[in-house]
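These notes are about the structure you will find just below.
Only one protein chain is missing; all other protein chains are in place.
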Amino acid sequence: MNGPQDMGGFTRFGPVNPEVDEPVFHEAWEARALALCLAMDSSGLWNADIIRHTRESMPAMKYWSSSYYDIRVEGHITQLVKHGYITEAEIAAGRMQVPPATMKSVLTAANVPAVLAKGAPYDRPGKNPARFKQGDRVRCLTAASEGHTRLPRHARGRSGEIARVHGTFIFPDTSSKGLGDDPHWLYTVRFSAREIWGHDNSDGVMLDLWEPYLEAA
Amino acid sequence: MNGPQDMGGFTRFGPVNPEVDEPVFHEAWEARALALCLAMDSSGLWNADIIRHTRESMPAMKYWSSSYYDIRVEGHITQLVKHGYITEAEIAAGRMQVPPATMKSVLTAANVPAVLAKGAPYDRPGKNPARFKQGDRVRCLTAASEGHTRLPRHARGRSGEIARVHGTFIFPDTSSKGLGDDPHWLYTVRFSAREIWGHDNSDGVMLDLWEPYLEAA
Amino acid sequence: MPHDGHHHDHDSHDHSELSPIALRVRALESLLIEKGYVDPAAIDLLIETYETKIGPRNGAKVVARAWVDPTFAAWLKQDATAAIASIGYTGRQGEHMVALFNTPDTHNMVVCTLCSCYPWPVLGLPPVWYKSMPYRSRAIVEPRAVLKEFNVELPKETRIDVWDSTAELRYLVIPMRPAGTENLSEEQLAERVTRNAMIGTEVLA
Partner (left out) sequence: MPHDGHHHDHDSHDHSELSPIALRVRALESLLIEKGYVDPAAIDLLIETYETKIGPRNGAKVVARAWVDPTFAAWLKQDATAAIASIGYTGRQGEHMVALFNTPDTHNMVVCTLCSCYPWPVLGLPPVWYKSMPYRSRAIVEPRAVLKEFNVELPKETRIDVWDSTAELRYLVIPMRPAGTENLSEEQLAERVTRNAMIGTEVLA
């Protein structure tokens, strides 16, 4: 799937328009939406990769014309509906029509500080030694996984150099399918802007890439 | 410019939805728009590459949400306004507010059959022999021209094989800037779907590419 | 859905029912006529031409001729522009024609990812789906998924070449002649040839 999220290198969405003294939230619903999403993340019904894939599965035109909080809340609604915790009819009505499902864990106010401070680390013990070391030349695969992947289109088939070796982390291409953590070595790879865009300068594009995306170049 | 027209390989605009027994035009305005565009093409104020570049310069979201005839007519309006032949205020009013500019050539009904039958051939005598022959391996440049180009993003930096040699043709990267025909050899290059997408099959992606886009591989 | 904005009922002549783009085109037309830039009779004739004269029946005749006349087929393969001109189809958006012959091994399919280039003299104006972003974006990367939406499933062994009209060459797919048509006349054969088969999104049976 080459989804609406993968638009790096496209130049025609218009100017960036930074806002001076931007408030944390522009509208009250954005704050509510974010907090609801964070609270529901404690349910254990999905992981970060599943929820990203859900957001990316929106039709492209809707994705591009929706705001960040809109996309987030729709992703969470999709998952809650899919797991049978709520129905679209209930949202339309604004009230319960079918009895609640069992929620493994509800985030209480008392737990908020600890849950935020702990976060959800993504490093996991791996089985194999790292295949690459700093300075190694690598090439990204041309093929991408079916479904969710974090290998963007502009990097596929391109060569770069291992800039940093980070340890073993949950692999999103597997995790997004609910098939477990499948930890793999994570690297930061430096690609020259010349290699990726043909630019005549020394700029770099730095990407965090898992070992299964890479082969020796 | 990586504009809204260059979306080959993207998979999330939705299903194709072919229509059974589709009429030539769905609404009367589409027929009028097409005919007005064809008639104004006889004005000599632009060429096909300039008008393509004009259409591609629309903001992306507008381009993607506009229909073919809408995009066409807006491209022509932009050019007519730019050359001082009409004003946006005149279109809003639906009538003349400033005197007409001189039109080099007006397409008459009597000339329509001959003009359509003749078309506008794009082959032009070239100065140099072809650099590549059928069967040669070539690689597309990674860099693309500033402005209009017909080298799509998914082919940049990729290798293929010359399938056909067609002769010398107007080069759009030059012609779109109003800098003359600048004829170059035109080739059909066959890329394997494996090379471009990493597909595990023998399918091919065939692209018509001018010599300046290519280097020997 | 994008690109579906023009699937409404046909215009009436009541101003109040016209969409903004319909009103804009109407205003543009009045203006161009008032300024003397266009000849209203030329506009009418252009529309009539593409509504009644230039359409896929032209291409169907080319295909049928290629099926019955091996000399013509060879010429079409060698110099499609000239061979097609010999039947009377030339000009705008068909100045440089290429004929792609389907075989049991290779299926050809045509797209224009960057705009909507299409061989007008033989196929007329392109259908909405051909001009739509879904077809333009997907045909080159997932041709089999796209063909499925046309109810076409090709054997896995068939190679699909997708031709992206990135230059001014215009492609006409010559479908394989269906079995059991040995006794049909050239004219009867032409009736069997569909527009989509000449784009490569249909297989004649």
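The letters A, B and C name the chains in turn, as written, and every chain counts its residues from 1.
By our rule, a contact is a pair of C-beta atoms (placed from the backbone, for glycine too) under 8 Å apart; a residue touches a chain by one contact, two chains touch by 3 or more.
This is a predicted model, so every value here is computed, not measured.
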> Among A:96, A:179 or A:217, which one is in touch with the chain left out?
Replying inline: A:96
> Residues of chain A in contact with the chain that isn't shown?
Replying inline: 5-11, 13-19, 22, 24-36, 38-40, 43, 48, 52, 55, 64-70, 73, 77, 85-86, 90-96, 100, 103, 106-109, 111-113, 115-123, 150-152, 154, 164, 166, 169-170, 172, 186, 188, 190, 197, 201-210
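Operating definition for what follows: only the chains that are shown with their structure count from here on.
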>> Keeping to the contact definition above, tell me which chains border both chain A and chain C.
In response: B
> Compared with chain C, which chain's mean CA position is the farthest off?
Replying inline: A
> In angstrom, rounded to a whole number, how far apart do the mean CA points of chain A and chain C lie?
Replying inline: 41
>> How many angstrom lie between the centres of chain B and chain C, each centre taken as the mean Cα position?
In response: 16
>> Can you list every residue of chain C that touches 2 or more other chains, as numbers and ranges?
In response: 2, 141
>> Multi-chain contacts only, two chains or more: what residues does chain A have there?
In response: 2, 61
